[in-house]
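Heads up, this is only part of the complex; the chains shown haven't been moved.
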Amino acid sequence: MTADNRFQSLAQELGHDFSGEIKIGGNYTPVMRDGHQLYVSGQIPRVGDEVLFVGPVGDVGDGFDVAQGQQAAAVCAMRALAFLQRAAGSLDAISSIPRITVYVRSAPTFIQQSEVADGASDVLCRVLGPRGVHTRTSVGVLQLPKGAAVELDLLAITVAAPA
Amino acid sequence: MTADNRFQSLAQELGHDFSGEIKIGGNYTPVMRDGHQLYVSGQIPRVGDEVLFVGPVGDVGDGFDVAQGQQAAAVCAMRALAFLQRAAGSLDAISSIPRITVYVRSAPTFIQQSEVADGASDVLCRVLGPRGVHTRTSVGVLQLPKGAAVELDLLAITVAAPA
């Protein structure tokens, strides 16, 4: 089973379609290549026009719970993979993910940002297998664009730079 | 018209002089090269001794408005360009900007961090043209050094590493 197949299966399981046009805000680009490195812009849990998780993640009834935060992080990771798939032609052309950074919009006392980020890490490893292993930084921020619960960016490596 | 000329024109338009000595805080370095990659330290909207925008960006009369936040982001981007110009010899030696990260000191309900970051993206594209296109991550943070409204860092690529 290819990584592209696993991506499609996971998209169906999550109930979202990442194959259509993904809207991005602002005047930047979703992916940029430098040699064999692919940089992906910060992704919020948006599908089409809708941001699926708007609000902080909290631990005392204030905002989303950890499981919901993980779902938000998973959608961010799927968006990042969708962009990598287009930029590299196939997710099987991704050889590693050196770095992801996960920003969790947090209630003031919420300290489980790493657990929320696990939602993204799980997606990367389910789709890319051992090639999805990564270093990670998780932080708790006051706000995010559109009021999103999570934002994620990453750096991926392709097996070979295009000629 | 060269990118260096465009930089100078934009500096005059903004009314600031980025050609003098730029003070930086702390015991780090503003730019570091690894091969053809140039890493630039986080820049706040400081010109000389003065931080031009101190305070949060907000949407309900609390702090700077979006337009002011964009001006702050523009100054951060100009500072980053000033450092790239010195490190690379000329801004025409910059071939791409794979990544910028824009931290916006935000009022609790402010969610237009992407719009603020457009102020930096516009500067990069005005000065560098198509070579200024970049991936971007915008987040809303509680505080920034010196109480600055915006902080920006970036990674640039030079056409060739020096011998």
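Here are some notes:
Chains: A and B, in written order; residue numbering restarts at 1 for each.
The rule is short, and it goes like this: contacts are C-beta pairs under 8 Å (C-beta built on N, C-alpha and C of every residue); 3 or more make two chains touch, one makes a residue touch a chain.
As the structure is a computational prediction, the values presented were derived from the model and not from experiment.
Within the whole complex of this structure, the shared sequence is present as 3 copies, and 2 of these are drawn in position.
Just so we're on the same page, only the chains that are shown with their structure count from here on.
Chain B contributes residues 37, 96-101, 106, 108-115, 117-118, 121-122, 125, 133-142, 155, 157 to its touches with chain A in the complex.
Chain A meets chain B in the complex at residues 25-34, 37, 39-42, 101, 103, 105, 141-147, 151, 153.
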